[in-house]
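One protein chain is absent from this view; the other protein chains keep their places.
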Amino acid sequence: MPEAGILAPAVRAFGLAESYRRTRRLTEALCAPLSEADATIQSMDDASPAMWHLAHTTWFFETFLLRDRLPGYRLHDERWPFLFNSYYESEGERIARPRRGMLSRPTVAEIRCWRDHVDTAMEQVLADPACADLVELGIAHEQQHQELLLTDIKHALFQNPLGPAMWALRDGRSASSKLKAEDPSRRTAAPEGWHSHPGGIALVGHDGHGFAFDNEGPRHRVLLEPFALSSRLVTNGEWDAFIADGGYSTPSLWLSDGWSWVKAEGVSAPLYWRGGEHFTHQGWLPRDPEAPVTHISYYEADAFATWAGARLPTEFEWEAVARGQTEPGFDATAGNQLDDAGPPLPRGGSELFGDCWQFTRSAYLPYPRFAPAAGAVGEYNGKFMSGQFVLKGASCATPRGHSRPSYRNFFYPHQRWQFTGLRLARDI
Amino acid sequence: MPEAGILAPAVRAFGLAESYRRTRRLTEALCAPLSEADATIQSMDDASPAMWHLAHTTWFFETFLLRDRLPGYRLHDERWPFLFNSYYESEGERIARPRRGMLSRPTVAEIRCWRDHVDTAMEQVLADPACADLVELGIAHEQQHQELLLTDIKHALFQNPLGPAMWALRDGRSASSKLKAEDPSRRTAAPEGWHSHPGGIALVGHDGHGFAFDNEGPRHRVLLEPFALSSRLVTNGEWDAFIADGGYSTPSLWLSDGWSWVKAEGVSAPLYWRGGEHFTHQGWLPRDPEAPVTHISYYEADAFATWAGARLPTEFEWEAVARGQTEPGFDATAGNQLDDAGPPLPRGGSELFGDCWQFTRSAYLPYPRFAPAAGAVGEYNGKFMSGQFVLKGASCATPRGHSRPSYRNFFYPHQRWQFTGLRLARDI
Amino acid sequence: MPEAGILAPAVRAFGLAESYRRTRRLTEALCAPLSEADATIQSMDDASPAMWHLAHTTWFFETFLLRDRLPGYRLHDERWPFLFNSYYESEGERIARPRRGMLSRPTVAEIRCWRDHVDTAMEQVLADPACADLVELGIAHEQQHQELLLTDIKHALFQNPLGPAMWALRDGRSASSKLKAEDPSRRTAAPEGWHSHPGGIALVGHDGHGFAFDNEGPRHRVLLEPFALSSRLVTNGEWDAFIADGGYSTPSLWLSDGWSWVKAEGVSAPLYWRGGEHFTHQGWLPRDPEAPVTHISYYEADAFATWAGARLPTEFEWEAVARGQTEPGFDATAGNQLDDAGPPLPRGGSELFGDCWQFTRSAYLPYPRFAPAAGAVGEYNGKFMSGQFVLKGASCATPRGHSRPSYRNFFYPHQRWQFTGLRLARDI
Partner (left out) sequence: MPEAGILAPAVRAFGLAESYRRTRRLTEALCAPLSEADATIQSMDDASPAMWHLAHTTWFFETFLLRDRLPGYRLHDERWPFLFNSYYESEGERIARPRRGMLSRPTVAEIRCWRDHVDTAMEQVLADPACADLVELGIAHEQQHQELLLTDIKHALFQNPLGPAMWALRDGRSASSKLKAEDPSRRTAAPEGWHSHPGGIALVGHDGHGFAFDNEGPRHRVLLEPFALSSRLVTNGEWDAFIADGGYSTPSLWLSDGWSWVKAEGVSAPLYWRGGEHFTHQGWLPRDPEAPVTHISYYEADAFATWAGARLPTEFEWEAVARGQTEPGFDATAGNQLDDAGPPLPRGGSELFGDCWQFTRSAYLPYPRFAPAAGAVGEYNGKFMSGQFVLKGASCATPRGHSRPSYRNFFYPHQRWQFTGLRLARDI
């Protein structure tokens, strides 16, 4: 990631333009396996149709770069901002979120035309240093929607009793073939190790060099107690043991809201589980007991940690480890993330980034002296600071290069359609 | 409509086969203007996606004719009955109705293949006299779904703020062009006339010659008081007067459940109205004040009748008139009905059939000695006999030849996405 | 019941005054066993607190008799009509029905004061022949609320896990004592007999002599097919057999709406059943298999009749029998009805009136030439004519003298907190 304060503007602009084009191409590649019908349906209020992601990311560039910064630019279609604005109150009225699945028009073909139109116009601003910050924000924004596109379509296809696959299994094995030990992508879960941290004052938050969202700063000091963080994620096999031990029927393991959720929704396993299988972008597949568990809620993560005699880390503990503010040996590099259009699936390993977003016990709240950016983009992060929890790391559906130690992802404690997992912590 | 008891079986079979093919073609023609995305979306629990109608009508023939009557027939896909059974409990479990809009697979192309496959196999049973009754039922069933397909897709496209048209205006006029007096399709509403009936014993219900649904019989006698029936449907212009007179804000005009509905839903006009326009299969069009009002609920029809100092007819009064059991001069022939794939729109005229289904004040209940047919098709009508009202006639979206004087359509009193209208009656 | 057209006005007024006082006393006697807390709670939207019934019946007399007919009368409290108007739109705004249980004030003592105040003032209009019709209506109205008071408080006390009794068992037996054969109130269900009717033209509806609600007229002729009506009500023991035969898990027995209701509500027995007991105004008691089943919905009644190979009667069939328009031997007199303040409980017998209201398969709709009364009291009945079914007879909680052959009670098909039962009919 180029650092704004160091690189010459021309060099930065060159990198940004390349990054812009690569990001835009990846979004389209992710949609390639989808039929127009696949791209249109919306399976729940939290999710959006794939076509909507295609369009909304384009709306972002058209609105905040072309309309606001490119003199003489005319909107491709004046009626479309009403359809493809997500939640920017300052950008006016918009279609109700649960009705996005009613948009069979404009067609995917029309949206692709719009994308081309916007991409062509964008070439005029990509070289403008005054626009670089917004371009970077737009790229990061589109990367977030790439991950949402993948998790949303997974949820949509899961609704279908036929269990359709978005991508076929690569080697032609049928989806119901049994998991084999010789599967080259399969990794044996490392024995759990604990990396200890002595506590003390840690510096957290983004330092302002290079791109970051506004919610990652300001950088500030926090006081940590001594703690240890697990060297790996909790696995499917460990979750099987939790279930076998009555995890979902023991109220004392659960937060009160979590237990209400379990009873109201009849939850008895992670999302997408069915017997020994789970639903993936390649259809129903046998579940690897060594792979990290995913698609769990905060409530489930917290209950598991209690059952395991551990706890979730705070966001600051996690970040301190990710910054190397600890003993050597932790692999803070990016592991299993999204490099290309293809089926995301957690594999396991010792990396902090990749496989699954990791729940922390930290509520998503503003850092000291945080102030949202001015204008509409100030609505990006700050207004969501109530009721949600911070997740750290990155998942197998997060585009490589998108995350960093200070990154703060956030979801409500009942949500689990993202690739969410957990890494245990404990007091020492 | 050939009469079963009179025609030689071979002649009947020949006509049925022709009717089968014509009906199947019309369904596909109705879907032709739709994109795959249009055909997939479901706008409310009451409605189904167009692709689902394409598939369900095929399921009906495959299940009750091919599977049950054609030795050796194998299901095209054994997983599909779960998807495309509508409400036949005796045919087993099925996808929840509100989730039909999640079926982006099978694709429309795959469903068309299935249709071809079934149509080919059906040729073997179309000539079998033992199957004729079920074939007739299947054709009538598919005709009902043609009408539902039209009203469901209208509702779905209406959700889109762009107001997309399923069919373009034929002469290239833009949808926002003002209604012109010289529009050749426009008809001036006839002055209202009242056809009186002296009362007495009337014979109602189907006589068993030719096809009819089980709920239309047995034929039986009813006692009528003298009454008069309006010679035409209530018009948009008359409804404008009702609104202008405070119709939607005067509780004394409404049934109690109707008034609760008005307040809970914030109803202030028929469905699809907006200013002087209404939404049609050709997009937003100016509303013709002389054309029959449509897309009203039973509650609205009843309130209007009260406001007008009249009432709704009973189903028996309506049928007695339709059978010509009254003074001459009533036009009981079919008027504006669906002949071909094209945009249905009420026009107005003196015919009893066509333009709009007409609410009666009769609850949908069994006739004396009614017994549902044996087997799964016995679930067709009888089990819906609570809470609904009978509508008579036919609408502009009803395939020509589908209705008859004894026909009993039925909907809940709050539903109004069908082409529903009203014809006043009064005591004399 | 004195007949208006025959008795001299003075005689009528004398009878009315007596009837007024007796009715008012009974309401208060029914409330006597209740604590102030019992009288305040509201267990569901359909039900009202006992104190509300005490007050609302008083509001009726104060509004339509004292305020409207007694010059110079001043309202006892001008704020109370807002609280105790039930559904009269023409009487203005009122508290939302589901919030009636929030009225801990005025206190029951204050309401009793109001009752006294109104009763004293009413003495001035009871002798006025011009008021007699409204007084009769008010008395019949209060009798209806006596029945509702009993069924509403039963539902409220049933919510309490302690199962409190409103009235103690008379002979000091504990509520859990086993039903004994020597119980003097217990009656053995008569063997089922069928009373046949030859069909033909029957006169139904009230003749206008004596009091009747507006919905019971006008008297008119209907055409009946030959039928038979059971000589007694269906019993608890017969219902046990229905359950044992899988009645609640066989969809083919049920109306479609009924089956949805069974699944959504998890219904598996009549309301108030638990093992071999049922909840009564005397707490939990063993269930008498010979006594009539009660607290069933229309859906259940219809499913049982289907299971039994019979059907429900129409309201006209029932009325024709009750008018003696059939073979002799039917006991059309009033059986087990409410005579005094005491626990209502069905006992069984051959009477048409008493024990349970009996579901008919007739929707609650206007008779030919029906017109609601003018003014606010016109809202009494007519505006409820959609979605409900007619029940005939009377129950053990119906004050004696309140019902008659033309009486039309009505409820929605899912409601079952009234003393509802069924009497089978069949075609002959």
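Per-chain residue numbering starts at 1, and chain names A, B and C are given in the order in which the chains are listed.
We take it that a contact is a pair of C-beta atoms (placed from the backbone, for glycine too) under 8 Å apart; a residue touches a chain by one contact, two chains touch by 3 or more.
Only a predicted model underlies this, so the values are computations on that prediction, with no experimental measurement involved.
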item: Displayed chains contacted by the hidden chain, counting the whole assembly; value: A, C
item: Residue of A:114, A:239, A:298 or A:318 touching the missing chain in the full complex; value: A:298
item: Options A:21, A:99, A:220 or A:323, residue touching the unrepresented chain; value: A:220
item: Options C:22, C:105, C:274 or C:369, residue touching the unrepresented chain; value: C:105
item: Sole residue of A:95, A:127 or A:255 that reaches the chain not shown, by the stated touch rule; value: A:255
item: Hidden partner chain, touching residue among C:161, C:191 or C:275; value: C:161
item: For chain C, the residues touching the chain missing from this view; value: 35-41, 43, 51, 79, 82-83, 95, 99, 101-108, 156-157, 159-162, 164
item: Touch list for chain A against the chain that is not drawn; value: 87, 89-90, 201, 220-223, 225, 251-252, 254-259, 298-299, 302, 361-363, 365-366, 368-369, 379, 383-387, 389, 413, 427
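Just so it is clear, only the chains that are shown with their structure count from here on.
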item: From chain B, the most remote chain by mean C-alpha position; value: A
item: Chain B and chain C, separation of their C-alpha mean positions in angstrom; value: 39
item: Gap in Å, rounded to a whole number, between the CA centres of chain C and chain A; value: 60
item: Approximate Å spacing (C-alpha centroids) for the pair chain A, chain B; value: 47
item: Shared interface positions of chain B, touching two or more other chains; value: none
